[in-house]
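Only one protein chain is missing; all other protein chains are in place.
For clarity, chains are labelled A, B and C in written order, and residue numbers in each chain start from 1.
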Amino acid sequence: MSTGVWLVGARGSVATTSVLGALALRAGLAAPTGCVTEHPELRSAAVPQVGDLVFGGHDIVATPLLKKAEALGEAGVVPARLVAALGEELAAVEEHLRPVPVGGTQAEIAATVAADIAAFRDRTGVDRVVVVNVSTTESLPAPHPAHSDVDTLRAALAGGEDPLPYSSLSAYAAFTAGASYVDFTPSTGARLPALDALARDAGVPYAGHDGKTGETLVKSVLAPMFAQRNLAVRSWSGLNLLGGGDGANLAAPGPNAAKSASKQRVLAETLGYEPQGNTRIEYVDDLGDFKTAWDLVSFTGFLGVRMRMEFSWHGCDSALAAPLVLDLARLVGAAHRAGRVGPLPELAFFFKDPIGDVPHGLSEQWHLLREFVAGLGA
Amino acid sequence: MSTGVWLVGARGSVATTSVLGALALRAGLAAPTGCVTEHPELRSAAVPQVGDLVFGGHDIVATPLLKKAEALGEAGVVPARLVAALGEELAAVEEHLRPVPVGGTQAEIAATVAADIAAFRDRTGVDRVVVVNVSTTESLPAPHPAHSDVDTLRAALAGGEDPLPYSSLSAYAAFTAGASYVDFTPSTGARLPALDALARDAGVPYAGHDGKTGETLVKSVLAPMFAQRNLAVRSWSGLNLLGGGDGANLAAPGPNAAKSASKQRVLAETLGYEPQGNTRIEYVDDLGDFKTAWDLVSFTGFLGVRMRMEFSWHGCDSALAAPLVLDLARLVGAAHRAGRVGPLPELAFFFKDPIGDVPHGLSEQWHLLREFVAGLGA
Amino acid sequence: MSTGVWLVGARGSVATTSVLGALALRAGLAAPTGCVTEHPELRSAAVPQVGDLVFGGHDIVATPLLKKAEALGEAGVVPARLVAALGEELAAVEEHLRPVPVGGTQAEIAATVAADIAAFRDRTGVDRVVVVNVSTTESLPAPHPAHSDVDTLRAALAGGEDPLPYSSLSAYAAFTAGASYVDFTPSTGARLPALDALARDAGVPYAGHDGKTGETLVKSVLAPMFAQRNLAVRSWSGLNLLGGGDGANLAAPGPNAAKSASKQRVLAETLGYEPQGNTRIEYVDDLGDFKTAWDLVSFTGFLGVRMRMEFSWHGCDSALAAPLVLDLARLVGAAHRAGRVGPLPELAFFFKDPIGDVPHGLSEQWHLLREFVAGLGA
Partner (left out) sequence: MSTGVWLVGARGSVATTSVLGALALRAGLAAPTGCVTEHPELRSAAVPQVGDLVFGGHDIVATPLLKKAEALGEAGVVPARLVAALGEELAAVEEHLRPVPVGGTQAEIAATVAADIAAFRDRTGVDRVVVVNVSTTESLPAPHPAHSDVDTLRAALAGGEDPLPYSSLSAYAAFTAGASYVDFTPSTGARLPALDALARDAGVPYAGHDGKTGETLVKSVLAPMFAQRNLAVRSWSGLNLLGGGDGANLAAPGPNAAKSASKQRVLAETLGYEPQGNTRIEYVDDLGDFKTAWDLVSFTGFLGVRMRMEFSWHGCDSALAAPLVLDLARLVGAAHRAGRVGPLPELAFFFKDPIGDVPHGLSEQWHLLREFVAGLGA
């Protein structure tokens, strides 16, 4: 059941932590803490093991994987001793990394990417490939008629147009290469009717959007709690302070708006109404990968008495995301093998802004996930 | 479906807020915020309405209910305008309040209490009575052979012994009067094999223990979140600062130990292991009914990276407890009517330290509760 | 030593709380909690008593003072019992409130305001008048040559031009009426060379800017602490959540920028360098006058070890501001009486963005204030 994982943004913090972690788990040098698929209720012979994963991918930067891993080691995101121990294994993954093609039309770029993915599959002999987008968050793209119809899309590409944001071009390339696709970011990715049609044509599944790593995870259990207790949430405001490359990007107005909307959605969905307040994202370079999120919830209880709750979450973003990337590669790989085609709403547990008409409370999502895994058989 | 609610500790903050709130809801002067039974998923014709509840009870203090309600109004626990508007209705409830019998053997006291409850039922014409213990928390009692066997208990009482803590004596009186029983406190209450047997003999249900109003409520959703994410909780420490009569009592070593144990139990049960740390309770008179709880959770994620979460909960204890008291009276009354006998583990949603081998995660408890209500029929 | 206090924005929350509080203190119905001038180290016979203050002012809205006070009472900003007890006294102040003149040139408006102030002084027989700006925060005005030279300013006004923002027009009117001026907001106010010259011509003192009521107050003691311990503050980020009229206004980009700059200034001034991070202001209508500010300070200690501090401040803005308004009226009135002319940097203790080259640490400002009061003689 060997499964290829093609990482879009393969030299970033999340990708590097994912790869290093998978190598460490395979070598028995680390425990699978944070890996959801290792939960006793989810273990299944139908799901590839971490040791079955083979990594490749592409990136626009060229920093060697080992160098990036060493930087993460110095920043305390991963243990330096693991980087020291796994240099050879990292070098082996380095062999499967490719530059992002530049120049040319989107049609040409997509063809190159698809060829890279196919060559990776052939070279490594994996049974199938899951493409996972862990690159930086984009702004919302301008609407284009090619987004809603696959024939229009093909015609536009053939005509030399550039109708797709980069994340969607990756999904396009994945599907044409017969690979499944996971969008771990809030970018558009496969979230276009034309791409959905393409995935169904290609007979591959996809999942997304926007990995639920920290503050939104907490919201997805607290909001149902307030709802079930019939307490009236008046306002819910949050501030996310984060550094790192992702922080700098998310502080730009376009990606910021995309991310903030993704972060408040859980409230309206689980409470049934929209409380006042926003989620702000602020870039603080000094914090690096260690994000602090603070939320204030004001609510009224019996007879209108005012009360408050606040929480601070001090998490390491890459360390929270990486095991989920491995989980998603394993689960989407298993779904592909099981013949699932199109969106996988049962993976809502992993996402801030899940596909489909699914529950937004974490616990309901957990049940959905358990049933999904059980349904994969063996 | 008129249901009597006999409050043990009827002149305390929780009881007074419950009574005032029920009167306000009946009069259309307040919304049922905080009332779980009013949640759309739980509404059922088999459950008595708030307007069907008739209140009585006893207390060791003699402060008139109106005076207590006015004090709560001044402290901001209930709106002063409601107290002003409902003086007549409070006076009507006052008619059904009795002093706690003093002097005499436990057998004599129990007989008086049981007679008070029966007289309340006859006088008001209610179909049945639910006794709810909202009096102050006791220390753990010394073991006694009468606790484990109902015949030994009857013999001990007949012999003039005093084998029961006060909360258990209330449960004894309730059962002998044919009333059901709810323990909203961490005291022993019906949690003795002898009393369980008695309840079954009497054909009445009971529920408990220790209303889950604030910090533990939050723990019961956060702990499953950490578990499902396979994150390793290393320590979970908390401090509860509270004033009010309950605060003063809980700061005493005996009740403090009882309460703290009740508060940490959810962690071991939902995580599957016991993290380091304790929950401390501190009495700060000045805070009155407005409790602040602070918790620090330290955990490790992928590859052992250390992370932290902390939260502060600023809640009004009586305002959080009162709607649950109404919920429990309605649900246990409905269970009694439906012929349920003995413990009601399906009400675990409401308790810190629920009866029976039940899930401790809030969401699982919610499912149990929904099924329970659905099973009551109409 | 009777002193008139002319409030610009006389029907707002801060003004109404100030007036009600002064009346309550005079009537012996409240303690002077929050009044700095009542601190034992600052008591001086040279400073007018709260009972010596007589209130007037103007506003663009017409809500009666009593109505506003009742609304504040319902919101818990002031005790409702005080509003009930002081209705007559509030009505007496109402007699001295005037509408803001509308229409006409700035020269005409200023003349009307100055006449209103003079009439107030004559009518009440006070010795002198202090004008205090507690109206809503303005955006930064466009530069104008009239700002830097008093003759150019006079010429521009005489020529029918509108060169001044409203807060500065108030200061202009105050000075031409021979009144001193306090800017309690971050607006421009008297902070123009032309107005400074005018104040000196008129022989009156002035003070500002931007009352230091909550989060910045805390910063002004924590930042010197980090500096004196030689700890390196890496980032200091904050979020202010507030409702009320001021909140809505401050959330607008112009005033927001003015306020945020004012709030970070203390860091650079006391640390000697500018840490990363910003102070954000968010409007959350539901919070009303009860502001919550949260700050995260990340710093390095010995050998570069990373540490963090965070604080939450839950304050009632009007209740924090009002006693300072009374303090400033008393102190600036005393300075006027003592012959002080021009800016009063010794009042830096009260301001986020104080005038002059003054210390920004609270403790140094306290020493300055003590010496200032001592220097007023008696």
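Miscellaneous remarks
FYI, a contact is a pair of C-beta atoms (placed from the backbone, for glycine too) under 8 Å apart; a residue touches a chain by one contact, two chains touch by 3 or more.
Computed from a predicted structure; not experimentally measured.
Within the set B:A174, B:L241 or B:L320, the residue that contacts the chain not displayed is B:L241. Contact with the omitted chain, checked across C:L217, C:L267 or C:A335, is made by C:L217. In the full complex, chain C contacts the hidden chain through residues 17, 20-21, 24, 30-36, 38-39, 76-79, 82, 217-218, 221-222, 224-225, 227-232, 300-305, 307-316, 319-320, 322-323, 349, 361-364, 366. Summarising the interface, chain B meets the missing chain with residues 234-235, 237, 239, 241, 276-278, 280, 282, 284-287, 292, 294, 296, 298, 308, 310, 312, 314.
Basically, only the chains that are shown with their structure count from here on.
When every pair of chains is scored by its C-beta contact pairs, the maximum goes to A-B.
As a whole-number value, the distance joining the C-alpha centres of chain A and chain B reads 43 Å. Contact with two or more other chains is made by residues 308, 310, 312, 314 of chain A.
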